[in-house]
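Quick one: the structure is below, and I'll ask about it shortly.
Note that this complex is displayed minus one protein chain, with the remaining chains in position.
A and B are the chain letters, set down in written order, and residue numbers restart from 1 in every chain.
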Amino acid sequence: MSTLHTEEMTLNMGPQHPSTHGVLRFVVRADGEVMREAIPDVGYLHRSIEKIAEKVGYHGFMPYTDRVDYVCAMFTNQGWGMACEKLANIEVPHRGEYCRVIAAEFNRIASHLLSVGAMAMDIGAVTPFTHAIREREMINDLIEELCGARLTFNYMRIGGVAWDLPPGWREKALAYLDHFDPILEEYNALISWNKIYIERLANVGVITPAEAINYNLVGPNLRACGIKWDIRKDIPYSVYPEFEFDVPIGDGHWGKLGDSMDRYVVRIREMAESSKILRQALQKIPGGPVLAKVARNFKPPKGECQIRLESGRGDMGWYVVSDGTGYPWRVHVRTGSFAAMGIIQKLSAGLMIADLVTLIASLDVIAPEIDR
Amino acid sequence: MDTLVQNLIASGAFGKNASPSMVAALVVFIMSAVVFLGVAFPFAGIVSWAERRVWARIQSRVGPNRVGPQGFLQWLADGVKHVCKEDIIPDESDAPLFKMAPYLVMLAFTLPWAVMPFSSSLILADLNVGILYMTSVTALTVVAVLMAGWASNDKWSLIGGIRSAAQIVSYEIPAGLSIFPVVLMTGTLSMQGIIRAQGWAPQHWFLFANPFTFVAANILYISALAEGNRTPFDLPEAESELVAGFATEYSGMRYLFFFMAEWGNLFIIGAIIATLFLGGWQFPHVTKNVIAMNILQAITFNVKVLFLVFVSMWIRATLPRVRIDQLMTLCWKYFVPISFVNMIGTAVWVAIWPDGNSLMGYIMLAAAIALAAVFTQRVIYYLRRSRMEVYFNPTI
Partner (left out) sequence: MSAVSEYVGNIKDAVTSIFEGMAVTASHFMRKPYTVQYPDRMPVRVQDTLPFRYRGILEVDLEICTGCLACERACPIDCIVIVVDKDPQTRQMLLSQFDIDIAKCMYCGLCSEPCPTGSIHHTTEFEGADYSLESLIRRFVKDPVMAYKPKKGPETDTRIAPILNRGMTYLDQWAQPGGEKPAEEEEPA
């Protein structure tokens, strides 16, 4: 007696699919609604940024770093700045570090807002996305006043930042933070604690702590699995030791530890923590210069260095090899999204097609950061 | 109808040998044309505009406001645009089925208007199985959507079509079961009969007749939204998952048909709820003039329906989408059992108080008003917390 034969369906999701956050592609093998496997296909947004660095010199590469991750470009700016400073032993003025932290934390809020908004959009709620974008827009307005650009900031320089805070900016930023905290609560009431939303996210794409470490997840994705690892706390850089803030971790309150809801809630809580850091930084900012003296013809000594920082998508690494000339010999960027893409194939087995969208959104993968 | 036909023949407009049945058919054709072209289609268009405006305000946007006053004619512009677009039929598709599906959707959308009780006299056909007819013809959509999904020969379309079939067939059951309490109380299936059994005052509506009917009304509304493919149940066309679901391969006029039916269905959903639970066109007898009375009744009915249409837009702007297994869980584990409880509860209620309990009407109404007051208080709380003055954009 022969069993009933059913065929698997191979679906091509992307690169022009509405919810793949840019140009990602998945080859989905599905049995009806249930996926057997989703194989990520990366490389649609490769722009050889690392190679460009070898051609444009140290100062000239700064605007290109914006394009590594255009959703939180401040961190890539800062990463490149920190790498070059470590290479040439330059000390950034104290006020310069504060400016960096302020800009970066604002950018972290903007990045997480986009992430949680897009996540709600992927799950079918249209309103939270525009609300998140509206708040992000105000941060963009602030940053625009600070550095003249809204997305590709090019705000930082090797040895500090290019612009000091403009007059009156501090008060504006503090006023925004007063507005932001209630908005976050309203956003939670609108979508985060919605029963349908929780049902969609809880117990979906569960990552165990061991898996998270093995697959090299970083940032909010790692913290959602209950591992307290934040570069800002554990390998302190810049002036982060001067601030008091918590590192939110997932607690499995809504389902299993390390599910999509945990990743989502960690991001929401991180925004509140960033707001806390910003308040302290804006209150405590010291006087003085913001930019160290760096030669226009910047030639770091021969050598190599590796720095790590906590970007919006987690532990970002910059590795630079200098051969003593005005151009780096090799630059490598280690980004969180690329590692996160790797675990999708494993997690996707047994999920539904609708869950794949949730999973991509909850891992917060940003297409330019995957390919660079 | 008969007198009208007699008068028309007597007036000699059709010659002496006109057969009454032919004249009657002509009258029905003209009346249905007026209803569809004058009410149903423009309504679908206007709802599309209204929905975009409502969404826009909820999302801090402006919405379409360029074509006509406040963008009111946007739906005409969109319609003209879609008619002028190329009608693409994929090579690999099953062309006859592919072409037919949109017409079938339109059929499912137009048929219910025959029993739409606008007022005490304004109804095309007061069938004695009116409400049953309504629910059964709207279910024709499932055939059309499945047809569209299959004929497109596209995997996304197919998944969309199959999701739709599963969804509509499942939700027919709680929807049907939620109609029974009202039928039990009135003993009729006729739309007009059900409305006549209610009063104009809210405490005489079936919504507040007893706790079971209140729950039944909510279940029926949610199930109807699910049958109409509305958020939170818009899985068949889930844009972030299935691109555009069963409508992925459609373009131009055929695509428009699907969405016109979707928006037009909102009126039908609202009409079913308004008829069964909100007293339909019931209006106090303020005048003896039949025409004036009919107009007042039609306005009452439309206001009730439009309020329900607005609520569905509001829900769509608030809620995320459920997953297919959760959709089924909701239907089979929650709505179906609760509907059965409603049905039995109402039967017991009717057995105890065959003429209804008037005190219960007042209690339920008071409870509903208290709920609305709590809601208003929450809205005011959120309004007070917003600090709109922080907006840095000087152009606002």
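Heads up, the rule we're going with is that contacts are C-beta pairs under 8 Å (C-beta built on N, C-alpha and C of every residue); 3 or more make two chains touch, one makes a residue touch a chain.
Small disclaimer: the values here were computed from a predicted structure and weren't measured.
Among the residues B:26, B:67, B:253 or B:315, only B:315 touches the chain that is left out of the figure. In the complete complex, the hidden chain is touched by one of A:6, A:89 or A:283, namely A:283. From the options A:195, A:228 or A:302, the residue with contact to the chain not on display is A:195.
Along subunit A, the points of touch with the absent chain fall at residues 56-57, 59-64, 93, 95-96, 127, 131, 134, 137, 144-149, 152, 154, 159-167, 170, 186, 189-191, 193-196, 283-294, 296.
Interface with the hidden chain, as seen from subunit B, comprises residues 54, 56-62, 65, 314-315, 317-319, 334, 375, 378-383, 386, 388, 391, 393-396.
Quick note on the criterion: only the chains that are shown with their structure count from here on.
Subunit B has its Cα centroid 44 Å from the Cα centroid of subunit A.
Put simply, subunit A touches subunit B in their complex at residues 9, 11, 17-19, 32-33, 120-127, 130-131, 134, 137-138, 141-142, 145, 172, 175-176, 178-179, 182-183, 185-186, 189-191, 194, 196-197, 199-200, 352-355, 357. Residues of subunit B touching subunit A in their complex: 55, 58-61, 155-156, 159, 162-163, 231-232, 234-235, 238-243, 316-326, 382, 385-387, 390-393.
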